[in-house]
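Excluded from the complex is one protein chain; the other protein chains are retained at their positions.
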Amino acid sequence: MRTLYKFHGGVHPPTNKDQSNQTSIKQAALPSKLIIPLHQHVGNIARSIVKVGERVLKGQIIGRPEGHLSSAVHASTSGTITATDTEQVAHPSGMPDYCITLIPDGLDEWMPLEEHDWQSMSHTDLRHKLRDAGVVGLGGAVFPSDMKLYSHNQKITTLVLNGAECEPYITCDDLLMRERAAEILQGAEMMRALLYADNVLIGIEDNKPEAIAAMRTAVEAGKHERMEVIAVPTIYPGGGAKQLIRVLTGIEVAAGVRSTNMGVQCFNVGTAYSAWRAIRYGEPLISRIVTITGNVAHPQNFEALIGTPGNELVAQAEELSGTTGYIMGGPMMGVLLPSKQVGVVKATNCLIAASDKLFPPPAPAMPCIRCTRCADVCPSELQPQELYWFSKAKNLAKAQDYHLFDCIECGACSYVCPSNIPLVQYYRFAKSEIWAQEASQKAADAARERHEFREHRIEREKLEKAEKLAAKEKAALAAKAARPLQSPATVTIPNADPENTIQLKIQTAIDHAKEQAAASKPKNTEQLTPEQLAQIADIEARRARIREIAKAASEGPA
Amino acid sequence: MAGFFSPFISKPVGVSQIMLKVLLALIPGLALYVWHYGPAILVSITLASVTALATEAAMLKLRDRPVAPFLKDNSALLTAWLIALSIPPLAPWWMVVVGTAFAISISKQLYGGLGSNPFNPAMIAYAILIISFPVHMTHWLTPHGLGSVQLDFAEQLNYIFQGVLPDGIKLDGVTMATPLDTLKTQLHLNGNINAIMEMPIYGYLAGHGSEAVAFGFLLGGGYLLASGIISWHIPAAFLVTLFASAGIMHLVDPAHYVTPLFHWFSGAAMLGAFFILTDPVTSPTTPRGKLLFGFGAGLLTYLIRTYGGFPDGMAFATLLMNICVPLIDAYTQPAIFGKKVKP
Partner (left out) sequence: MLNALLVMALIAASLGAILGFAAIKFRVMGNPLVEKINGVLPQTQCGQCGFPGCKPYATAISEGAADINLCPPGGDEGIQKLADLLGMEYKPFGSETAPKAKSVAIIDESTCIGCTLCIQACPVDAIVGAAKQLHTIIASECTGCELCLPPCPVDCITMETITEKITNWKWKYPVYALTPAKYDSPAP
């Protein structure tokens, strides 16, 4: 028996998992349309590479990863692109983001898929494949997986596979482990090899005995000698990566420290499964298991295509009347979707149809009575009440001193607060305020630098000009000395002339432009799609570069 | 619909339930109080409660705050009960009213109401009263079984509201100094502890009657600990410190220093340990801070009791430690997850 460690605090909210884990995973029906956001992952937004009207095949890349940290986005089924525009997305702001709308043609026609044997591939290729397959962390963090599968200079001893699923209501990992254990383990084996890790610890909360049994059987059947399935106590937030790492290995990973520096890497079971499918069968991440529960007649898990509108999915579990909205994720950390139509994304592990009965309106918030119940349950061992006072007073520096950024926003403190204070809300506010301030400070610093550099440059140019002038005068004097007959007027002309010509040229140009502006009233630059804008920007950038080069070249010899 | 942001669920234990449980925990002590001193205390409690609620409501109105949610939080009620329990049961009505009104209006609401008062309101009331009306505050009802005369309920009411005692009975006849007070006076008269303890006013461990009441509070405290309403840190640190300092002095000079158990079970020690010092609003928030707070209060209580001018040190010890709370909090911040030494 392995010794398990404990983390401080934690709460035991009613799990509410039994409603949805009774039936097996069901394939969701093909929706009438798919709204696929281009930014479903941590990092840079993917760039759209399809045009409106284009027919795409299932699994075809429609958003290409941009830059170092990014991930690809694919067509979830075959069909026609009808819009590449901004739509409401699953984000607490309720603001629109770039999405691609796809109307399925019902054929569900795959693009040609490449099957691979990961053992015969180089690690770099594997990572590229994962990135192009859009594999990201499916536990909710949606961090591009390829970026987590490096083991540069630190030795990674343990790969932790997270099947804890501590949030109430959610059962998607539970069902995945029960039904597809073997493939999860294949994926884990591949990840372990990529990380050169010694062993794999699979943590599953002990309220999922079927999943534990299924995984244990699969470990034996698959002869995965370096893997161990470990039942961990059921406690929220025991499925937080840091908490699970602590429970399984005793290692505490502080904020701002990478777990890899301490020899541990952590992946969700769903991610391992998707990574395996992506390599073995070449299937990109176009669907995921979503728990549909709450105010529905038949709570259960669906395998849903990314982009499926929430209401079409919930309808398949028969939404009941009185549903006021959908919560994406669990009740502790989830977000209330801005509308029911918002599409399923890679982070959507669960949609809870909320009703007043299931989630009664919170009681009014009272003042903090310093009872420290929040500190008693905080898994990060913070003093939430202090953070609350400082955040409330907008004393952001002080909040940071009290380790605001170690808060994982688990909500345990709000859950127990007898005064019903929306504590996490204050922390979210304080954090985003600090980020904004840091960003504007950075911008100000950059502006100052650029300004100072400019002043410096102007100074230098002035000096150079003066020098040149002096040199010229000297030369002129010398010339004069050599040919005393020449009139001095010719020397001064070159100085005055360019000014006049410039003025003249500008005037003609102005007139010209005015004519042009009058002629070309209807502008075509107003309603552009993001792609067109991106293209324009691209072209402009190229032009600018060329201009720079040209400028440098023309200035060079002068 | 629930709130707009997670968490969407919460554990249904509110401030009012917590305060209610604390009130419940006072019942055993209160019952023993009535048993030993008669029902006068119930009158003071009622008086104090009514005054507290009325003052709270008036102040909230004045401060333009919603009245209903705050009246329902039971915190004013708790303050009222604690005031009534810490002053003599036969205190005249105006003393109860003045003390409670002062506690609620000045030391609670003027500082910002629930959660914002730096000092324990009940102890402020006690301090104000003992400074303003020292004579009244040192006359305690004689417990049943002691003294020659016993007032019945009607006579007690008469005294509380009209200040008149039955013919031929003087105040001194039905009241007496507290055990702690008596001890101090007797020691001044060069008495010996063993001899003093033979006086009828003393019972098994401490004052006759009052020791039982203290025991009742201990029981209530046990309930509070068991139900997780308070943490063990403050009561434990306080009681251990009081015990240790009394114990050391008792060992050194048993003739002039009473036993540590005497200190535990006399005065407001038990009430203070579980109900007053543990007031979350006026005590530190960190575990180490709570220990420090309890330690300081224990030491101060002992020092004031033994060397100070007041019979009991609980109130002043509490207030003095209240002052230190922000400092204690600032210097006892615990190490957080991941910033401790590695396992």
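So that you can tell them apart, the chains are marked A and B in the order they are listed, and the count of residues begins at 1 in each.
As a working rule, contacts are C-beta pairs under 8 Å (C-beta built on N, C-alpha and C of every residue); 3 or more make two chains touch, one makes a residue touch a chain.
Keep in mind it's a predicted model, so treat the numbers as computed, not measured.
Visitor: One chain isn't shown here. Among A:221, A:447, A:463 or A:478, which residue touches it?
Guide: With A:221, A:447, A:463 or A:478 as choices, the missing chain is touched by A:447.
Visitor: Given the contact definition stated above, which residue among B:12, B:66 or B:134 touches the chain not shown here?
Guide: With B:12, B:66 or B:134 as choices, the missing chain is touched by B:66.
Visitor: Give the residue, chosen from A:123, A:280 or A:392, that touches the chain omitted from the document.
Guide: A:392
Visitor: Since one chain isn't shown, list which residues of subunit A touch it in the complete complex.
Guide: 89, 91-97, 336, 338, 361-366, 392, 394, 422, 425-426, 428-429, 431-433, 435-436, 440, 443-448, 450-451, 453-454, 506, 509-510, 512-514, 516-517, 520, 523, 525, 540, 543-544, 547-548, 550-551
Assume only the chains that are shown with their structure count from here on.
Visitor: Whole-Å distance, subunit A centre to subunit B centre, using C-alpha means?
Guide: Roughly 55 Å separates the two chain centres.
Visitor: Looking at the complex, which residues from subunit B come into contact with subunit A?
Guide: Touching subunit A: residues 1-11, 13-15, 17-18, 69-70, 73, 75, 112-116, 231, 280-281, 283, 285-286, 329, 333-340, 342-343 of subunit B.
Visitor: In their complex, what parts of subunit A are in touch with subunit B?
Guide: 5, 7-8, 11, 13-14, 92, 168, 242, 246, 250-255, 257, 324-325, 327, 329-336, 354, 356, 359-364, 366-372, 375-376, 379-383, 385-386, 402-403, 406, 411, 414-420, 422, 424-425, 428
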